[in-house]
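Got a structure here, written out as structure tokens. Questions coming.
Entry: chain A
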Amino acid sequence: MIISDLISDLTSMLPDSHVEEKSSPNQFFGNDGDIIISPKTENDIAAVLHYANENNKKMNIAGNGTKRGFGGTENKADILLSLSDYKGIIEHTVGDMTITVKPGTPFQELQDYLSTHNQKISLDPSHPEEATIGGVIAANDSGPKRLGYGSARDHVIGLRMAYPNGEIIRSGGKVVKNVAGYDMNKLFVGSMGTLGVVTEIVLKLRPLPKYESLMLLTFEKESKEEIRSFAVQFLDSMMEPVSMELLNPELAEKLTGQKVLTLAIAFEDVESSVHYQEEFVKNMKSGASQMTILAQQEAKEFWKRFNYLFPNGQREQNGLAAEAVVKVGVKNLDVIQILKESDWLEDAHNVSVHAHGGLGHGLCQVHLQGAQDDIIKAIDSLRKTVKQLNGYAVIKHLPLALRQVIDVWGGKPSYFFLLEGIKTKIDPKKTLNPKRYVGGL
Partner candidate 1 sequence: MSMKEKDVVQEPPCTSESLSNYLWKDKPDEDKWADCVHCGMCLEACPTYELTGQEQHSPRGRVHLIKSVADGKLEVNEQFMDPVFACLDCKACTTACPADVDVGGLIEEARGQIRQAMPLTGWRGAVSKFFLHRLFPHPGRLQSAGNLLKLYQKSGIQTAVRKTGLLKMMPEHLATMETVMLEVKQSVRKKYHKEEVVKAKGETKNEVAFLTGCVMDVMFSDINDSTVNVLTRNGNDVAIPKKQTCCGALHVHAGDRDMGRKLAKQNIEAFEDADTVVANAAGCGCMLTEYPELFREEEIEWRERAEKFADKVVDVSKYLHDSGYEKPKAEINTKLTYHDACHLAHGQGVRQEPRDILLDIPGVEMVQMPNADRCCGSAGIYNITNPEMADGVLESKMENVPEEVEMISMGNPGCMLQMAMGVEKYGRNEKVVHTIQLLDWAYQKEDKQRGQT
Partner candidate 2 sequence: MLRKKGLKTHDKHIKKLAAIVGPKEILFHKEELISYESDGFTIHSHMPKAVVFPTNTEEVAEVVKYCSDNDLPFLARGAGTGLSGGAIPLNGEVIISLVKMKRLLSVDLENRRAVVEPGYVNLKLTNSISDKGYYYAPDPSSQYCCTIGGNVAENAGGAHCLKYGVTTNHILGLEVVTPTGKIMEIGHDGIPDAPGYDLLGILTGSEGTLGIVTKITVRILKNPEEKQTVLAYFDDVADGSQAVSDIVSAGIVPAALEMMDKIAIEGVESAAFPVGHPKDIEALLLIEVDGISAGINEQINEILDVCKKRNVRSVKVAQDDEERAKWWANRKTGFGAMGTISPDYLVQDGVIPRSTLPEVLKRIGEISKESGLRIANIFHAGDGNLHPLILFDSRIPGQTDKALEAGSACLQACADAGGSITGEHGVGIEKREEMRFVFSDKEIEAQTDIREVFNPHYLLNAGKLFPSPGRCAEVKKELKAAE
């Protein structure tokens, strides 16, 4: 079928959706389509899926495209389904602290609306202005406040999914506690759009903290032992930081102007409690040479800048230089070792490295910039270290050309047959986001 036929087929089928040919598919990040469809209703979404599935068309799904560089080895599929027009709040029950939204809603838009009710979604994903809630859920994204906030999987209480065959399947519900049947929400959160298209998301909310602050600690000697012993001592206290993020000197420089290993500790609570915890840190024998406290708005602005440090799939690059963002998972305190390792990568592979990692949960992000070959080598070498620590390294952002030569997911787990079985059951024709996920699912 030629593209124009496809367009006319779909246009007549979907009066409410915008359908057009994509003149120049995204060569740099891929995951594009010959035609782009932007539906405005769930019916249309289901209809497109049904059509594609019946006619053996492949389909990529996108929100605003911030994760275009995350997974996938193909330049384009037949169709790119864009959810950026499918947005808005469906229901917000203030007293129940739950909200139902459409997937194309930009994350920050939601937070801004909720803040008028003194509520929030307890998540801090990157690029919140552009990233859609659907994308955040599909990638199970979380930010530097993961320690206190948890991840997307902890906040989604209900979903409506359009299955590849066009059926609408609900999972979970509108209540915060629910064990009726399998916890299908969990299956869909983080599935990178390979099982279905999210058409509705129910999230549980938290009250906005009454006060927040951020402490920045720098360590003169920058010794691993010093930071480790401070972290162990602090984590063993009864303080309740929402973030304990270690920033490598290059990253710290971008945020604070000082090129030195920095520990960012965030508190959110009533004001008296936040100050009490600040005092606690001050009174600890931390070995820190400098302590800066940013309160309220200053802290908010710091985190805002933080969330825009790394590149996203909306931005293309030129030339031979490339950027990569690697998500590393290790045991909590091994984060220190990963950060040290990142510094070493800089020298060994001639790349620039910005990295941070949470001491309370073990997740790190390593941003690499340099020549394509060097980036591949740096990632390989980072993966060796990670493997020794029993962890994993997933590349969250990488140009298509490089994704075609390196497995962004880092191989198949022993239980791959289960993952494959799930994919095959739900999407037997491999219609959705082809080859985007682990093991080429």
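Selection rule, in plain terms: all candidates are chains of the complex that A comes from, given by their letters.
Operating definition for what follows: a residue touches a chain if its C-beta (ideal position, glycine included) is under 8 Å from a C-beta of that chain, and two chains touch if they have at least 3 such contacts; residues count from 1.
Bear in mind that the values here come from a model prediction, so they are computed numbers and not experimental data.
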item: Which of 1 or 2 touches chain A - same complex, any copy; value: 2
item: Residues of chain A touching candidate 2 in the complex; value: 93-98, 118, 140, 150-151, 153-154, 163, 167, 169-171, 173-187, 189-191, 195, 206-208, 210, 232, 235-240, 269-270, 272-273, 275-277, 327, 329-333, 360-363, 390-392, 394, 409-410, 413-416, 418-419, 421-422, 425-426, 437-439
